[in-house]
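One chain of protein is taken out of this complex; the other chains stay put.
Now for chain A:
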Amino acid sequence: MLKILKYSFFDLMRSSWSYVYFGFYLLLGIVLLFLNNDLSKAVITLMNVIIVLVPLIGTIFGVMYYYNSKEFTELLLAQPLKRSSIFLGQYLGVAISLSMSLILGLGLPFIAYGLLMSNAIWDFSLLLIVGIFLTFIFSALAFNIALSNENKIKGFGYAILLWLFLAIIYDGLFLMSLILFEDYPLDKVSLIGTMLNPIDLSRTLILLKLDISALLGYTGAVFKQFFGTSFGLIVSFLALTLWVGLPVLRIIYKSKKKDF
């Protein structure tokens, strides 16, 4: 698997898209720091961008890479390699190279600005960890979609729909259901609802860490009680890990049954 990972990783590192992605984050980091002139505020703005953008890039990139490397995959399938190592190697190649672009692109400007000597370092690290989780989650989901759809256009369509659903539509439905059932106690429901969507979960995690939960009112207090504790933190990270693990398991399962 490590050999496939190596080839996929270097293949992606040579492609211009990795540099575009890296350059975008570099620019974003520099501009935010320049405009905000304050590390903590820049981290908050950054969160809003990362939460939406990282999943989108992960999804698109994952689907694109799978379809583009179809020839490479077919070549590998006739070699004495396990199917699971071929697909996991490719998946990890995509996820790791995207994470690298994210870490380096954002890390460099923040470190240059003096991140290491400020209090914002923990918030910033959490932001990066969440970003990496989201990259792994959404590229795994993208691989799942691509494995199940021979048709490229369909695959891209489903991938975009998935992102749209989790990033935007889910929140809308969630909010509407909260309004609809406002006469009932909804603390637990909203906690679970947040857990079920990796984007919402990531957002909540960072918001509460940034200590601006007071803005969230009563729900914020409930959330703070849960996510603010180490128990809540562990459960949240467990949920994120599950969001990576389940799609990866399906990649292994699906790839074993597929005809090429």
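Simple rule for what comes next: contacts are C-beta pairs under 8 Å (C-beta built on N, C-alpha and C of every residue); 3 or more make two chains touch, one makes a residue touch a chain; residues count from 1.
What we mean here is this: contacts and distances are computed from a predicted model.
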Per UniProt record, missing subunit out of "ABC transporter ATP-binding protein", "Protein translocase subunit SecD", "RNA polymerase sigma factor" or "NADH-quinone oxidoreductase subunit N" is "ABC transporter ATP-binding protein"
Of the candidates A:18, A:69, A:101 or A:135, the residue in contact with the absent chain is A:69
Given A:81, A:160 or A:210, the correct residue touching the omitted chain is A:81
Residue list for chain A contacting the dropped chain reads 3, 7, 11, 14-15, 69-72, 74-83, 256-260
